[in-house]
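So, chain A:
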Amino acid sequence: MVNSMKSTVDRRRKKPEWPAFIDISKYKITAPQVFIIKERCKECEWCIIHCPEEILEKSDEINEKGYHPPKLIDGKTFDDCAECHFCELICPEFSIFVIVPEKEEGEIISE
Partner candidate 1 sequence: MSDKTEIPNVLTGRHYTTGNHAAAEGALAAGCSFFGGYPITPSSEIAEHMSIRLPQVNGHFVQFEDEIASMAGLLGAVWGGSKSMTATSGPGYSLMVENIGLGMMTETPCVIVNVQRGGPSTGLPTLVGQQDVMQAKWGSHGDYEPIAISPSNVQECFDLIITAFNLSEQFRLPVTFLMDETLGHMSERLVIPTKAKIKIVNRKKPTVSPEEYLPYKTGKDLVPAMATAGEGYNVMMTGLTHDERGYPVISAEAQEINVKRINDKIRLNKSKIIKLDEYMLDDAEIALISFGSSARAAKGAVSRAREKGIKVGLLRLITLWPFPDERIEELADQVKTILVPEINYGQVTREVERAVHGKTEVKGIFKLGGAIHTPKEILDEIESRVK
Partner candidate 2 sequence: MNKENVELIEAHDHPLDGYLREGRIPHIFCPGCSLGSIMTVIIDAIKEAGFDPKKVSVVSGIGCTGRIAGYLNFDSFHTTHGRAIPFAIGLSVTDPERKVIVVSGDGDLFAIGGNHFIHAARRNADITVICVNNFNYGMTGGQVGPTSYIGQFQSTAPYGSQEEPFNLPDLAASCGAVYVARWTALDVRRTKESLVEALQKKGFSFVEILGSCPTTFGRRNQLAEGKIILEYFKEKAVLKHGVDTRYVGITKNSDFAVGKFVDIEDRETLTDHLLHLQKIAKESASKGVRL
């Protein structure tokens, strides 16, 4: 059984509802890509706990060393990642990292 987020360091906060000043669906925004080198992960949970967008959780699968690498929470996509790179900076194992594709941002796709 995976003991998911029942630890005392669970600080899931309630996200406030922001008023929509712009209609995001009109604009082309390229999502970042979050990569994981599963065999390097040692289940420290730092990326999961400290991701400001809270899109990660421990997976059920285990890697070669018996650790549970992180996965995206069901329903979350790369669009939910804020590209802050905090997981990449704090990962002690050089395991998780974020690549931001170099494409044109902010193009208006429809009126």
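Keep this in mind: a residue touches a chain if its C-beta (ideal position, glycine included) is under 8 Å from a C-beta of that chain, and two chains touch if they have at least 3 such contacts; residues count from 1.
Selection rule, in plain terms: all candidates are chains of the complex that A comes from, given by their letters.
Model, not experiment: these values are computed from the prediction.
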item	value
Neighbour of chain A by the touch rule, complex-wide, chosen among 1 or 2	2
Partner candidate 2, residues of chain A touching it in the complex	7-9, 33-40, 42-46, 49-50, 67, 69-72, 74-78, 86, 88-97, 99
